[in-house]
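Removed from the display is one protein chain of the complex; every other protein chain stays in position.
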Amino acid sequence: MAKPKIASDWLGGCAGCHMSLLDIDERILQVAELADIRATPITDFKHPDESGVDVGILEGGITNSANEAVAKLMRTRSKILVALGDCAVFGGVPAMRNFFPLEESLRRAYIETESTDSGGKIPSDPELAVMTRVRAVQEVVPVDIFLPGCPPNADAIFYLLSELAQGRMPEIKDGMLHWH
Amino acid sequence: MVTLTIDNQKIEVPEGTTVLRAAQQAGIHIPTLCDHPALTPYGGCRLCLVEVDNSRTLQTACTLPVVENMVVRTVSPEISQSRQFVLSLIFSERNHFCPYCQVSSGDCELQNAAYHEGMTHWPLQPNWKVFEMDASHPYIILEQNRCILCRRCVRACGELVGNFTLGVEERGANNMIVADLNVPLGESTCVSCGMCVQVCPTGTLIDRRSAYLGKEVKVDHHLTVCVGCSVGCGVDVQTLDNNMVRISGNWDAPVNAGVICKVGRFQPFDEDRERVRTPLVRKDGALKAATWEDALGVIASHFKPLMGKNGDGLAALASTRLAAETLYLFREIFKDGLGCDMVTTIEEGYPTAAPAALADELNSSFEGKLANLKEADCVLALDTDLIRGHEVAGFFVKRALPNGVGLIVVDAEEENDLYPLANWSFKIKAGTQTQLLKGIQAALVKLGLVVDQSIAQPDAAVQEAAQATAVDSELILEAAYRLGSAEKPVFVYGKDASLDELKALLALAKSSGASVISTKGKANSLAAAQYRLDSPFEIKNQQAAFVALGDAEPSQKLVKRLEKAPFLAVQASYISPLTAVADVVLPVAMWAEQEGHYLNLEGRLQKAVQALQPPEGVRSNLDALQAIAEKVGVKVNVKGWQKALSERTPATTLIEN
Partner (left out) sequence: MKAYRSMVLVSSDPLSMERGAQEVFDQLQKEISAFGLKDEVSLSMVGDVGRHDAAPLAIVYPEAVIYGPVTPKDVRYLVEEHLYKGRIAAGLQASQRELSGRIAWISARKDTLPAENRVLLQRAGVIDPTSIEEYILHDGYEALAKVISEMSPAEVIAEVKNSGLRGRGGAGFPTGLKWQFVAAAKGEKKYVVCNADESEPGTFKDRLLLESDPHAILEAMLIGGYAVGADEGYIYVRGEYALAQERLRIAIEKAEEMGILGENIFGTDFSFRIHVHSGAGAYICGEETALLESLEGKRGEPRSRPPYPTTHGLWGKPTMVNNVETLANVPPIIRNGAAWYRNIGTPNSPGTKVYTILGNVNVTGLIEVPMGITLREVIAIYAKGMKNGASFKLAQTGGSSGSIIPASLQDTPMDFDSYQKNGVSLGSGALLICNEETCVVDLAKVLLNFFRVESCGKCTPCRIGTQRAYEILDNISEGVSGLNDLNDLSLLSENLARLSNCGLGQTAGTPLRDILNRFRAEVEAHINLKVCPTGVCPMSGRILAYAPVMSHSTF
């Protein structure tokens, strides 16, 4: 049997979940032995194979139209879709923005921050992706496995990857289950 | 007893037990949110759903009474699916994003429940409504966004405290926990007892001071006794790295069963007095830092020559916030060892004088227990304001009022917060209380509720009392009728009640079958009385004075009287006007930094444990006294402290905890 293919991507998040993935340290070699790691944001290939992958992993919430497109692409190209981390699972920290009008958050981010000089302005290029309410991945595409955590700890990620690489569905519970 | 089966386990419990409590007794875990052992079952959150044989639907274990031969299952796919659904709904209602919250990862019962059900995500997303946070209260924050509307706080406020400040506004999804008629908590009738904070399962009602200082699951817990007053509530002092983080009521404490007031919970954190960190000795008119050795030497050099002198010798005072051991040692040193003729406490026996005298006279204990007060169906409060002091005892009364408990208040004070709560409040001229009590006694006879041959003309006696007290005789009769028809009446009297009043009260208690309780004064007033450290204090020609002040706050009057002493030594935790006029100050531990025993108002002997290490160079009050004893060459042995508590007949029998 060919090794299962794994791809990952990140959406509206902080990349911390991918950092936590790297925290599995040398065990990455074990994963690499069992699975074929394809496109990830931290490797050369950026998009999942057109021919599809077995496992697609998404980090981050859906904050704009670009995120949505990435999520949909990953969904169409993967057999099993994993939402990795609080942002992908719940919306996470980016979803705090949902409690305020968008304009208010943008003004705070681009104009009112202490580090911004008087010339700060909200980007308005039509080429830019359109901001939306921040959503969990499951609100946009069906998700098969949820691994919450901010970030999920390395052991949980390793467990998830090694189970999937060996063709088993991981069961996230007890010590592996953390929401922050 | 009823026998039932839960998860194939046969369990026997008393009739009336709920399935939830039965399961808990058998060590079977059923997740809950709205339930709290100290509150009446509510059945709102629907997390405790279980399967019951012959039941059409799932049942809430928290409200379901056990029935003989009932068969209950707490684990099944249907149950787990239902619980997950209930949690999904709760998570979708408001902002329950854990990373935003101070109680998450340990203290949050909602999060724990979700972990227990293995929820990896929320099937329903929140609708992103924002609710206003109420930070108007000095101690408590009401963060509506984290509220799950379990109404524990509402029930605690009403059922445990009797304050009924918190309530629920509006219907359905518009439900909101509000204070009074939706005013900011800080402007409400809240009495800051913090019980709502103690029972809140999420981060909705939080102690603003302890936010992020340490979760309950992470801190060290010290089950001890509050020394705020003579009620002696059990508290849980929580510390982290030798810092006091928060104080909660101890649910298992026999006195208060978890309920405490602001004095116990919040006020210790308001402490802003400066600590005495090193011994101080007056040199050239100013207090200078000194070593313990030097300071003790100065004290000894002044005290030793005065040994055994009368009138112009040594006067010694102790705070009644000190532990029994400390008070006992204090007596041993100054009364027995140095033979002083003026050894007493700061309270001068004032709060205990009348009951102690009566107990001596009767040669027996005559007071009842707090348990009587908790079960009372009619309460008469004499010369005491149970709201402004001894507040937890006040809670016991307040919370019973909605159940039809009658409250009669007799006092000469202009203000007493019990007046507005009372069914009959008699605000009368000082000194006429005895007459009113006798009037009530006569009214009982007139109403035919009591036979008392000594009152030949009850009608006239009632009228006489009414005239003397300027009270409508109808009201006296009404109150008497309520009292006379009560099955478990309790009288509570305060420190201002005179011996005469007390005798009249006892006579009335006898005829109406009431228990009598006195509020005493500070934490160890009763112990002081038992050690006979209860005489009035007077500075005559004493050449020196010593005050074991501990962490107490000296009154201006006390400072004024002590200033006259040619030499004054004080052992104190904090800088105060008294330490300012002292010649030697010894730094001692505050209440949480030392251990010792306290005798509460019902004679219950309870141990306070040490929760904090005192700052370096600061000794416990007991150690400081021991050092003085050594230095002045008095042989002492603290071991006799407990036996000495029974040296005289106590006003109420002593109970060992």
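Per-chain residue numbering starts at 1, and chain names A and B are given in the order in which the chains are listed.
One rule holds for everything that comes next: a residue touches a chain if its C-beta (ideal position, glycine included) is under 8 Å from a C-beta of that chain, and two chains touch if they have at least 3 such contacts.
Computed from a prediction, not measured in an experiment: that's the story for all the values here.
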Legend entry - Visible chains in contact with the missing one: A, B
Inset, instruction - Give the residue, chosen from B:K10, B:R171 or B:K643, that touches the chain omitted from the document. - result: B:R171
Inset, instruction - Can you work out which residue in B:A26, B:V71 or B:L89 touches the chain that's missing from view? - result: B:L89
Legend entry - Candidate in contact with the missing chain, chosen from B:C45, B:V72 or B:L483: B:C45
Legend entry - Options A:E139, A:D155 or A:E171, residue touching the unrepresented chain: A:E139
Inset, instruction - Just the residue numbers, please: which parts of subunit A touch the chain that's not shown? - result: 47, 65-66, 68-70, 72-73, 98, 102, 129-133, 138-142
Inset, instruction - Since one chain isn't shown, list which residues of subunit B touch it in the complete complex. - result: 41-47, 49, 57-58, 60, 63-65, 82, 85-86, 89-90, 92-93, 123-124, 127-128, 148-149, 151, 167-168, 170-175
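Keep this in mind: only the chains that are shown with their structure count from here on.
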Legend entry - In the complex with subunit A, residue positions of subunit B that touch it: 95, 97-100, 104-105, 111, 114-115, 118-122, 125, 128, 130
Inset, instruction - Would you pull the subunit A residues touching subunit B in the complex into a rising list? - result: 83, 86, 89-93, 95-96, 98-99, 133, 135-136, 138-139, 143, 145-148, 150, 172-174, 177-180
